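Only a single protein chain was left out; the remaining protein chains are all shown in position.
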Amino acid sequence: MLLIKCPWCGARAETEFSYGGEADIKRPEAPDKLSDKEWADYLFMRKNPRGTHRELWNHSQGCRRWFGAERNTVTYQIADIFTLSEDSG
Amino acid sequence: MRYSALSLVKNAFTHNRNWGEAWRTPDPKKHYDALIVGGGGHGLATAYYLAKEHGMRNIAVLEKNWIGGGNTGRNTTIVRSNYLWTEASLLYEKSMQLWERLSQELNYNVMFSQRGVYNLGHTLQDMRDIERRVHANRLNGIDAKVVTAEEIKESIPHINTSPDARYPILGASLQPRAGVARHDAVAWGFARAADNLGVDIIEQCEVTAINCEGGHVTAVETSRGTIHAEKIGVVVAGNASVLSSMVDLRLPIESHPLQAYVSEPLRPIIDTVIMSNAVHGYISQSDKGELVIGAGIDAYTGYGQRGSFSIIEHTMQAIIELFPIFSRVRMLRLWGGIVDVSPDACPIISKTPIDGLYFNCGWGTGGFKATPGSGWVFAHTIAKDQPHSLNKPFNLQRFETGALIDEHGAAAVAH
Amino acid sequence: MFKESNRSHGLESFIAPESEQNSQAQIKVSIQSNVAHINLRGKIKHRPFLEHMETVLDQKLPVKPNTTNFENHSIFWLGPDEWLILCPLSEATKLVKDLQGSGGSMHAAVNDVSGGQIALRLDGNHVRDVLAKGCTLDLHPSVFGQGMCAQSNLAKANVLISMGHEPHAFDLIVRRSFSDYLLHWLKVAAAEYTTEWSES
Partner (left out) sequence: MQPNRLKTGGRINRSKPLNFFFNGKAFKGYEGDTLASALLANDVKLVGRSFKLRRPRGIVGSGAEEPNSIMQVDKGAMAQPNVRATQVLLHDGLIAKSTRGWPSLRFDIGFMLDVFSSIFSAGFYYKTFMHPRPFWKYYERFIRKSAGFGKAPEHSDPETYEHRNAHCDVLVAGGGPAGLMAALTAASSGARVLLADDQTEFGGSLLNTATHVNSKPGSEWVRQTVSALSKLDNVTLLNRSTVFGYHDHNFLTIVQESDDHVRQREWRVRAKQVILSQGAFERPLVFCNNDRPGIMQASAVSTYINRYAVCPGERAIIFTNNDSAYQTALDLKRAGATVAAVVDSRKKGGGSYAAAVEQAGIPLLYGHLITNVSGQNHITKAHIAKWDGDNDAIIENSIKIPCDLIAMSGGWSAAVHLHSQAGGQNQWDHNLCSFVPGAISQQTISAGAGNGKWALEDCLQDGHDAGMSAAKRCGLQPIASEQLPAVSEIHTTPIEPLWRVPATVDPDRCPKQFLDFQNDTCVSDIRLAVREGYRNVEHVKRYTALGFGTDQGKLGNINGMAVLAETLGKPLEDVGTTTFRPPYTPVSFGACAGESVGSLYDPVRKTAMHDLHRSAGAKFENVGQWHRPWYFPKRGESLDAAVARECLKTRQSVGILDASTLGKIDVQGPDAVKFLERIYTHNVGNMSVGRCAYGIMLGEDGMVMDDGVMARIDDQHFYLTTTTGGAAAVLSWLELWLQTEWPELDVFLTSVTDHYSTIAVSGPNSMKLIEKIGCDIPLTSDQFPFMSIRNAHLNRIPVQLFRVSFSGELAFEINIDSNYAAGMWEVLIDAGQEFDITPYGTEAMHVLRAEKGFIIVGQDTDGSVTPVDLRMNWMLSKDKDFIGKRSLSRPDSLRDDRKQLVGLLSNDGKTVLLEGAQLVEDPAASIPIPMCGHVSSSYMSSCLGHPIALALVAGGHSRIGQSLYASSGEKSFVPVTITNPIFYDKKNELQNV
C-alpha cells in the first residue's frame, strides 16, 4: 500500500488514487497526418521501464486532480511528485 | 533414466543414489543455432519443441535466475481453453490438447488435473457474455456448457448461491476438460525433456544486450559472456519491455504486479476451479490441500514481484462472498508475479522488424495454460521464420492495423 | 388535488423515534437535513472570481488545502479550484444566484448539489475510533483538528470529513446514493458503543 503525496492534499493512502499510466505522452497535434505506425506508437506503445518511471496519478477520492510521480518500478519508492501545468492551482 | 513406478522401486533399493540429473548444468557455448531467452515454461517448451518437432539441437535456453522462477512458478495454475474469439480459443485449445498428453510425452508427471473450471456470472450481462462464449466455444469444438445456480450448488456444496448475496450467482460457464497442473513440474518436465534432446539449459545467465548487424541479430551479451546465434526467441513475460528496449523495439506492454496466496492445507473441500469476474477472485484446492487463490492486478506498473495489500483484502472479501465459511481459514503465504499486460489481453507471438529476432509475450494474467501451445507455435515461428496459422493473428502488426483480438470484454479475468 | 411533495433524504428508517432517543449515548449520529450544499469552482489566480465570491459570501474562501472557513457560511476546501458551501436551505436559491453573478466573465461554475449529498454529524469521545475502522486518514487531534477537512474514503464510500468547533464532533458528507450503505456501515462499526440516531 503506497503512500502517495498529493501535491495539494498531502500524503494519502494509495487507495485514494487511481493510476494513469505513463506520463509525458502528448497527444499528436495532427493525428490525421500520422502513419498507422506512428499512431499505433502513440496509442499502444509504452516504455514500461524497469526502474525510474514517470507516471500519472489522479487523487480520485480526494481533490480529483491529476499529477505526476517519478516512481521506481522495482523498489516502488517515489522520488518525485510533480504537477502537470502551471494552471493546475 | 526413464521415470516410472518400477524405477522408483529400483532406486529405493540403492537409497536413491543412482538417479541422474533431470537436466545438466552446462557452461554456455560460444555459438548456438538458436537461443531462447527466458527459462519459464514458455521458453523451455519452445526449446523442447524446437528440438523435437524441428530437429534443432544446437540450441540453448538462457535464464537469468533459476528456471521456472518467473510467473511459471507463481501462478494459480488454471488451464482452460474456453476463450471467446476464435483466434484465441483455437490457440488455447491446441495447448489443451498438448496438456492432455504432456505427462506421458515428457515422461514427467505434471499432474494435469481436469477437474473442470466454472466461470461464474453475477449479473444479467455476465450471463449474456457467458452464453456468447459458451456458444462460440461449442462451435469451435471446445467443451463448454452453461450451468444454473442450482447445478453449481450441487457440485460445489459450500458455495454461496443465496439470492440475497450482494452479487448473487446467477449461473456459470463450465468447461469440464479444464483444470489445473503442477506449475513447477511443468518447467522441470520441459527442461528435462529438452535437455534429453541436447538442449543446453543455462541458468544464472542474464541477457544484458542483443547485438544486431545489418538488421539481423547476431548475438546476445550475458552475465556469462557473449553468445552468438542466428535466431533469438525472447520469452521473458513481465520483462519483455526490458529486452525489447535493448533493440529499440517498442512494445504495447505494461508490466503489473499480480498477486496470489495459499491457505494452510485443508482436507479436500473444493474439487474444481471457480473463477468470478464480478467479485474478482478465483480459487481451487491443490493436491496438498491448500486453497490456491488469485487476486487482481495492481493498477500501477511494477517489477517488484509484490503488490499492494489492499488488493489482497479485496480478494479476501470476494472469496468470503463466494464461500462465507472460509472466514476462519488462514492465509499461509502471499506472493506476486510480474505480468505482461497487452491492450487486448491477448499474446504477441511474432516476428519483429529485426531478422532472426522473435518475441513471445503479452500473456498477462493468463499464459500458464498456454505453456505447451505457446512453445509449440513459437518453435514453429522460429524454425520456419514464419508464424503457424494458429499464431498468425497474434502478430505485432495488429496494433497498427487495428486487428486486435479483444478478450477483455469476454473474460476480464483472463487467468 | 395532489398532496404536497415532501422533501426527503430517504434515511428515515435509521432515525430512532423520539421516545427511544438516548441522550447518554456514547456516539450521537445526526442527519443534518436543513442545509443546502453548493459546489463552487473557479481559479483563485483569477482576481475577479475571488473578489466576487468573497464579496457575495462575505468571507474568505479557504485556499489552504484541507481547511475550512466557518465565519459566515461553512465553506470547505475540496480542491485547488473547488469548494463546498453549506448554507441554510432558505438562503440557497438566492446565494446560488448571487454567486453565479453575471455569469461567464467570472470563469466560475456554481452548482446547487443539495439533492446529491447527505450531511451527518458524529459526536462523542469514540468517534475517532469508529472512523478509524474505515478511514485511512490520520485523525489524531495533532494532525486532524478543528477546522480541518479532507476528502477520503470511509469504508467503501467517498466522504468529506471535517471538524467544526466542537472537540469530538466530526461532520461527514457523503453522496446520496451511498448514504444508505454508509449509515449501515456506521451502525456496524459503532456497534460496540451505545448510539443515538437523530435528525436535525
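For reference, chains read A, B and C in written order, and residue numbers begin at 1 within each chain.
Convention: a contact is a pair of C-beta atoms (placed from the backbone, for glycine too) under 8 Å apart; a residue touches a chain by one contact, two chains touch by 3 or more.
Treat the numbers as computed from the prediction; the structure is a model and nothing was measured.
Enquirer: Taking the complete complex into account, tell me which visible chains touch the one left out.
Expert: Touched by the chain not displayed, across the whole complex: A, B, C.
Enquirer: Which of these touches the unseen chain: B:Glu203, B:Glu221 or B:Asp355?
Expert: B:Glu203
Enquirer: Under the stated touch rule, tell me which residues of subunit A contact the chain that is not displayed.
Expert: 1-3, 13, 18, 20, 26-27, 30-32, 34, 36, 39, 43, 56, 58, 60, 64-66, 75-77, 84-88
Enquirer: On subunit C, where is the contact patch with the chain that was removed from view?
Expert: Residues of subunit C in touch with the missing chain: 2-10, 39, 41-43, 81, 103-104, 107-109, 111-117, 132-138, 140, 143, 155-157, 175-178, 180-182, 184-185, 188-189, 191-192.
Enquirer: Considering the entire assembly, which residues of subunit B contact the chain that has been omitted?
Expert: 3-5, 7-9, 11-13, 15-17, 19-25, 65-66, 68-69, 73, 86, 90, 101, 103-104, 107-114, 122-125, 127-136, 138-141, 158, 166-167, 182, 184-185, 188-189, 203, 263-269, 271, 279, 285-289, 306, 308-309, 312-313, 316-317, 319-321, 324-335, 343, 398, 400-404, 406, 408-410
Rule of thumb we're sticking to: only the chains that are shown with their structure count from here on.
Enquirer: Let me have the rounded angstrom distance from the C-alpha centre of subunit A over to the C-alpha centre of subunit C, please.
Expert: Roughly 31 Å separates the two chain centres.
Enquirer: Could you work out how far the Cα centre of subunit B sits from that of subunit C, in whole Å?
Expert: About 49 Å, centre to centre.
Enquirer: Hey, how far is the Cα centre of subunit A from the one of subunit B, in Å?
Expert: Between these chains, centre-to-centre, one finds 29 Å.
Enquirer: Indicate the residues of subunit B shared as contacts by at least two other chains.
Expert: none
Enquirer: Taking the complex as given, what residues does subunit B use to touch subunit A?
Expert: Residues in contact with subunit A: 239, 241-242, 245, 250-255, 299-304, 308-310, 343, 399-401.
Enquirer: Touching subunit A in the complex: which residues of subunit C?
Expert: It is residues 43-45, 65-66, 78-82, 136-137, 150-153, 158 of subunit C that touch subunit A.
Enquirer: Of all residues in subunit A, which touch subunit B in the complex?
Expert: Spelled out, the residues of subunit A in touch with subunit B are 1-2, 14-15, 18-19, 21, 36-37, 39-41, 43-50, 53, 55, 71, 73-76.
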